[in-house]
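Take a look at the structure set out below.
Note that one protein chain of the assembly has been removed; the remaining protein chains are unaltered in position.
Labels for the chains are A and B, by order of writing; each one numbers its residues from 1.
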Amino acid sequence: MTSPLPGGVDCDLHPAVAHLTSLLPYLNDYWRDQVTTRGMVDLVSQSYPTRSPISSRPDWRPAKGKPGERLIDMQSQALDPFKVAYGILNPLYGVQMVFSEDMQDAFCRALNDWLAKEWLDKDARLRGSIVIPTQSVEKSVAEIERCAKDPRFVQVLMLVMGDVPLGKRALWPIYATAERLGLPIGIHAGSAYHNPPTSVGWGSYHIEDYVAQAQAFQTQLTSIIVEGVFARHPKLKMVMLESGFTWLAPFVWRLHKFWRGTRMETPWFDRPPMEIVQSNIRFSLQPVDAPPDPVVLNRLFDHMQSDELILFSTDYPHWQFEDEKALPEGLSADLVHKIMIDNPYATYGRLKQTATAA
Amino acid sequence: MNIQVRERPQGASTVVAKTAIADCDIHPARASKTELYPFLAKRWHAHLETYQEHPYQGMLEGPPYPKAQPNAARRDAYPPEGGQQGSSLSFMQKQHLDPNNVVLGVLNPLRTGQGLRNHDLAAAICSAINDWQIEKWTSKDSRLKGSVVVANEDGATAAKEIRKRAGDKNFVQVLLLSRNVEPLGQRRYWPIYEAAEEAGLPIGVHAFGFGGNPITASGWPSYYIEEMVGHSQCQQTALASLVLEGVFERHPKLNMIMVEAGFGWAPSLAWRLDKVWQRLGSEVPHVKRPPSEYIREHIWWTTQPMEDPERRQELFDVIEWIGWDKLLFATDYPHWDFDDPSRVLPPGVSDANREAFYLGNARKVYGLA
Partner (left out) sequence: MAKHVIAPVDELPPGTRKFLTIDDRPIAIFNIKGEFFGLLNRCPHQGAALCEGPLIGLAQSSDPGEIEYTKLGEIIRCPWHGWEFDVRTGQSYCDPRRFRVKTYQAHVEPGTSVVKGPYVAETVKVAVESDYVVVEL
């Protein structure tokens, strides 16, 4: 087994909201009453059905309630065993599926407040991602600015399958705000289901939707690069979370090849795409979509031409590996150090700041 | 710092240029709007002239994402007698088939009845295109073989057309597109697979088409380059659907060729499918074996547009993971992003693999060995 190093950062943990009613204390009177009087139910995304095997490793699944619902479980099952200095929380509560911008904004604010109060306040290792109401760019910017006052929020969270491709200029005020505040944008697997969850329509199965996440990350990476997000915002980093990464090199080869013939269409895209990936894009470790063969894995890392791209993650409580085998076999000690420690700290600037609640 | 600038040899090796090759993706075109009329019932002539076509996207003339070159084709491929690139057999012979020593050319007509919302019109045009392929192309040059084009959104009608053409040596495959109303594994398309397997024809799944869905899972992108790169993702998803719906479990003799979407994506997709199947396989009990096994047994890829890394060895790594026996050379003539046969394969390939890549694999998969 490739042993983890203490003092690292787990860049993808999922605290679960027990039920929509858990957010009631964090909603104002109007929304509290809307939830109860209209009988609103839990916001569970089809991307992660609660009892799906991917949603929780069997030994992490509690007898009652949702996986990842209790801090004490996350501590004993993820934070402590991997001896991390920090764990970054990415709530996957289904707020992105909501269509009304006002409702979505209310729920996002409540969710972010819930995260601070019930998680960040309770374990000094924990850091949070700001979940934003993507139905409104203006409200998203406001929510980022509000939550960023708390230095324990270290990232802005969006889904890979949203309403529009992430490179579209209408979204750029979000990126401008994040860049200004030193926050990476975390793009996580999952869909708002406002578009078919694949690029060729609606499939039949949950397994199909899950496989399709990787293709969605690919099209989003194309969008972000060709639209010139980093030409406008060179200091911004985007982190692909639960995306897989073994598709990266051939994807870049293809993008580079077409770029040469269509350059005039997007002349602000003026650096080779692999350079842009290396300067501005990162990937969380899980899932590792590769055979358990060190030779193959090391070839894949060679193809990526950089040891700075991968950030350690367990993807807790999702089921991506057994026991403590989060790190694949065959990684050099140097690479483990980069993945667990150097790369996360280089990506999340706020980790080095003192963390006191605002 | 280590700086590498990619160099290309100035002139093509004449030895390579004379190697007999299969070109598994050639696009024949019509020289005029009425060229199809002799093969199309009269009622459709007036219909087309009045109502035009009804695709699953808005534009009646031209594509939603304007191409990089007119007709998405090489500018030097206009036939001297007039007409669109790819519309003249004699010019295709002169410019491509003869000098590149193409001994097997697979025709993939685009701009057919596929992807039309009027299903009767779709069926009529597709059948006409199949007759046109014989009359204009395959009966006049025995190197060329056609694809049975079918009304892809109407499984029953498509199956009928396949059965009609079964056994006709003018055709070596059935043609589908990668972007449809639903992912290709869905049961509305199952009659097509049944008929193709019965007829002993492989199915070529060609990039493009419109099925009314945004071409990414997060909506419509802005640029043509995104559409072009995006064929890789659409093909991956179509393939995942075919595997996860059990199409190959039910049709063990059916083969498919992924056309014009590259192949570099295949190893990662196969690994991901296997991993997720181990986790979520209970949802799809009809998928009885690891997905990568179905892919290994039933799928081939045409090479164009060939992935082009700075370090050649990386390309070879990927091909090793897929298998040299799985690649079918293609130029995409007359399109602009065409791969020249004498330039596309880097040095360092064994004779056996080279032969398989350029011709042997194609002969096997199309039953012409």
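Please note the rule applied: a residue touches a chain if its C-beta (ideal position, glycine included) is under 8 Å from a C-beta of that chain, and two chains touch if they have at least 3 such contacts.
Quick caveat: nothing in here was measured; it's all calculated off a predicted structure.
> Which residue from B:27, B:74, B:145 or B:231 sits in contact with the chain not drawn here?
Answering carefully, the residue with contact to the hidden chain is B:74.
> Write down which of A:138, A:275 or A:293 is the residue touching the left-out chain.
Answer from the full complex: A:275 touches the omitted chain.
> Please output the residues of chain B touching the missing chain, sorted low to high.
1-6, 8, 10-12, 68-69, 74-76, 310-311, 336-338, 340, 343
> What residue numbers in chain A mark contact with the hidden partner chain?
For chain A, the residues touching the absent chain are 169, 227-229, 231-232, 259-264, 267-268, 270-272, 274-275, 278-279, 302, 305-307.
The criterion applied here is as follows: only the chains that are shown with their structure count from here on.
> What is the distance in Å between the mean C-alpha positions of chain A and chain B?
Roughly 35 Å, centre to centre.
> So in the complex, the part of chain A that touches chain B is made up of which residues?
52-54, 160-168, 191, 195-208, 210-212, 214-216, 218-220, 222-223, 226-227, 244, 246-247, 249-251, 253-259, 261-262, 265-266, 287, 289-291, 296, 299, 302-303, 319
> For the complex, which residues does chain B have touching chain A?
Its residues touching chain A are 68, 178-186, 211-226, 228-230, 232-234, 236-238, 240-241, 244-245, 262, 264-265, 267-269, 271-273, 275-277, 279-284, 305, 307-309, 314-315, 317-318, 321, 336-337.
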